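In this view, the complex is presented without one of its protein chains, the others remaining in place.
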Amino acid sequence: MTPLGLYQPGTSVLHRAAAGHKFLALLALAVLIFVVHSPVWLGVTALAVTLGYPVARVSPRRCLQLVRLLVPVLGLVFAAQWWLVGFDSAAVVCLRLLVTLGAANLFTLTTRVDDLVTAVERGLRPTRRFGVRPERLGLLVGLTLQAVAALSMIAGQTREAQRARSAERSLPAFAVPFLIRTLRHADELGEALAARGVDDD
Amino acid sequence: MSEARNTSISQSSGRALPAADLARTVVFAAFIAVLGLFPGFYLGGAAVPIVLQNTGPLLAGSILGARRGGAAVLLFLALVALGLPLLSGGRGGLAVFAGPSGGFLIGYVFSAVVVGLIVQRATPRPGLLVLLLANVAGVAVDYLVGIPYWAAFTGDLRVAAIQSLVFVPGDAAKLVLVSLVAAAVHRAVPTVPAASPRTAED
C-alpha cells in the first residue's frame, strides 16, 4: 500500500512468522517482564531479544540507529532511578525498557504494514457486534496517508506565503493559516467522499 | 443510514454528514503527522524545545471537539503503532509506546477528548480563557495517564511523577500557544465545532 514505513524487507524466520502470532508473542513478553523481578532473568530475556536482531538480519545501520536512540533514554532513566531509588531498581527498570523497546522495534522492522492491517482487521472482527467496523482500517490508513501528502503540500505553500510576508519566526503566523487551510481541505474532502458514496455505506 | 437525517450538508443544526465527519477526522490525523515534519521551536526562553507535533492533540480537541478530536488522535496513534514513521523525528512502530513517554502518547487521546468536552460547552465560540482552561485540563489528563504508565516500569509512582517534571515547562508554553492559535482559528472560521454550514463556493 505504501512505500512509507519502518519495515525492513527480509526473508528470515521473524519476517515469515504471521503478524498476528508475532503480536501475541510481543504481548506475552510484555506480561512476562512485569512478572519477573530478577535482574538475572530479565538480563537473559534482554539478551534473547538482542539475538533476534542478527536472526532477522537487521542491517547494521538500523541497529546503530536504534542504539543511538536507546542509549540516551536508558542512561537518563538509569541515572535518575539510581539516584532516587537505588542501583538494583535502576538495573531492573532499564532491563525492562530494553526488552520492551527492543522487541517492539524488532516487531515493527519485520512486519509489513499491509500484513499488520490485515491481521488487525481479522483480529478485531468480534468487535463488529459493538458497531465497530474493523474492515475499514485499511481504507482509513489509505485516506490518512493521502491526506498527509495533501497537507504537506499545503504546509509548504503556507510556509512560502509566510516567508513572502517575512513573518518567518512567528509560529502563530504559520499555524493559524495552515489550520484554516487544513479545515477547508477537510470540507472539500468531505464533499468528495460524499460524492463517492461514503455516506451510503 | 437514514436519508431523513441528511436533509442538507449546509444545514447548521443537526449532525454533519458522516462523510464530513470522516474527512475531518482523517485530515486532522494527517495534520498531526505533518506537524511532525517541522523541527522544534524554542518559545519564550523555555529550556526544552516545543516539539510542534505535541500541540496536535490539544489543537484537535480545541478545534474539532471531543468526538472527532479524540478520533483523530486515536487514528494518528494507530498509524504510528502500525509502523508508519509519523512521529516527529521519523519515529514509529510499537516501540514508541513502550518507553517512558509511551503513556503520554496514549494520554493524548484523553487530552483531546477532555479539551473538546470543555471547549464544546462554550457557545457560540470559545474565548481565550475557556481555551486556556480546557488545555490546562487536557495537559493534566495526559499526566494522569502518562505518569502511572511510566510508574509501571519504575515500580514507583512518586519517582515517575518527579521524573515527569521535566515536561512541565514545555507543556506550559505549549498550551498557551495552542490556546492562542485555536482562538484565532475559531475567530476566522466561526462555524468550526458545529456541523460546518457551508456555501458551495460559486
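Quick notes on this structure:
A and B label the chains in the order they appear, each numbered from 1.
Here is the rule we use: a residue touches a chain if its C-beta (ideal position, glycine included) is under 8 Å from a C-beta of that chain, and two chains touch if they have at least 3 such contacts.
Basically, contacts and distances are computed from a predicted model.
Not shown: a single chain whose UniProt protein name, out of "Na(+)/H(+) antiporter subunit D", "Biotin transport system ATP-binding protein", "PRC-barrel domain-containing protein" or "Gluconate 2-dehydrogenase subunit 3 family protein", is "Biotin transport system ATP-binding protein".
Among A:Val13, A:Val132 or A:Met153, the one in contact with the hidden chain is A:Met153. Listed for subunit A, the residues touching the missing chain in the whole complex are 1-2, 139, 142-143, 145-146, 149-150, 153, 185, 188-189, 191-197, 199-201.
One rule holds for everything that comes next: only the chains that are shown with their structure count from here on.
Averaging C-alpha coordinates per chain places the centre of subunit A 18 Å away from that of subunit B. Looking at the complex, you find that subunit A touches subunit B at residues 2, 4-7, 26, 30, 34, 69, 73, 77, 80-81, 84-85, 89, 92-93, 96-97, 100-102, 104-105, 107-109, 111, 113, 116-117, 120, 137, 140-141, 143-145, 147-148, 150-152, 155, 171-172, 175-176, 179-180, 182-183, 185-187, 189-191, 193-194, 198-201. Subunit B contributes residues 1, 6, 9, 16-24, 26-31, 33-34, 37-38, 41, 43, 52, 55, 59, 63, 75-76, 78-79, 82-86, 91-95, 97-100, 152-156, 159, 162-163, 177, 180-181, 184-185, 188-189, 192, 196, 198 to its touches with subunit A in the complex.
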